[in-house]
Structure formats: structure tokens, C-alpha cells
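In what follows, a single structure is set out as C-alpha cells and then discussed.
With one protein chain removed, the remaining protein chains of the complex are shown where they sit.
Let's turn to chain A:
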Amino acid sequence: MPTIAARKESRRQVVDEDEDEDNGDVAAHEEGHEEGATGGTLNSEDSEEELAADPLAAKPKQKPKPKQSSKTTIPAKRKTSTRQQSPMSLSDRASPRSSPPPIALPPGPSQSSETPGIPQNLLIRLLHEQFKDKKTQIDKNAIQVLQKYMEVFVREAIARTALAKQERAEKGEMLVDDAKWLDLEDLESVAPGLVLDF
């Protein structure tokens, strides 16, 4: 008996010695395998959100192949999205009134810095998302007028909301200080009239 126990102990010691060196590593590997396994199945099913939500658990322990692939796909999408803005330049060339093309970009930013608005590129992109016909284009004068239209829309939304709040404050339904805060419910109350007028 004592000899066996001694052998066991000695074995343990040997094993312990081996394990002692990379004890933390083994534990880390095991955790990594567990989490990596669950993470792996999740990754294969979808999901960039899962990775984004839990980057610390999955990332350092296992080689995050799915993650890398998702990372590379996102910039790819962005690249395509910027490429798809090219209809603007195409429409510029195609539009009959675009005699001075170099001015096309400079006035955009300078105007938007003076008066706030939706950036021209973004607006063009959003429009092309909605066009039924892929051949539909918009010339660069029209896009600037449309920028103005959207700016007026936003200003009007804010002004009407502020006015509605002010009227409620005057009726004594709320404090005057509270009337300076524009909230979603205030917008909701003026939205139907606003949309009808535009």
C-alpha cells in the first residue's frame, strides 16, 4: 500500500511538474476550446453581432477564422457602397447642364458647411436605393435643390415640434424649462401634419 501510494504520488508529482509549467496555458486552452466551440457554432450560423457583442471571449483564445472573414467582408461591402456612388459622377457627365464638372464637388462641401444638410453622396445613394429603374439618374442641380428640400423638412420638423411644446408650456401642462427639450412624442404629434405638407 505505501509503495503504491508513493508511486501514485510520484506520478502525480511528475505530472504536476509537467503541468505546472503550462498550467495556465492548459486551462486557457480548455476554456478556449469550450468557448471557441460554442463561438464557432454561433459564427457558422450567423452572426457578426455575436462577435461584436462578445469580442473578448472569442478573440484571443482561438484563431477566429470566421471573424476574420467577417471583418474582411465588411470593408468589402463598404467599398462596394462607395463604388455605387459612381452613378452621381455618371449622372453628372450625362446631365445636359453639367458644363463645368470640376465645380461639382467644391460647392457641395462649402455649402453644407454654411447650411447644414444631408451630404450629397449619402442623399444620392439613398435615392438610388429606391429607384425602381436602374437607369434613373439625377443631375447635380436637382440634387442640390433636393438637399434644400430635405433641409427645409428637418427645420420644419424641429420648428413645429418646438412650437407645439411651447404651446403646451403656455397652457401650463409642463414647465417652461422642459419645453426646451424636444422629445420623440412631441415629434410624433406633429409628424402627420408635417408629412402632409411636404
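Operating definition for what follows: contacts are C-beta pairs under 8 Å (C-beta built on N, C-alpha and C of every residue); 3 or more make two chains touch, one makes a residue touch a chain; residues count from 1.
The criterion applied here is as follows: contacts and distances are computed from a predicted model.
The chain that is not shown carries the UniProt protein name "Centromere protein S", picked from "Translation initiation factor eIF2B subunit gamma", "Adaptor related protein complex 5 subunit zeta 1", "Signal peptidase complex catalytic subunit SEC11" or "Centromere protein S".
Interface with the hidden chain, as seen from chain A, comprises residues 46, 48, 77-78, 81, 91, 94-95, 97-100, 103, 107, 116-119, 122-123, 125-127, 129-133, 135-142, 144-146, 148-155, 157-158, 161-162, 180-184, 186-188, 191, 194-195, 197-198.
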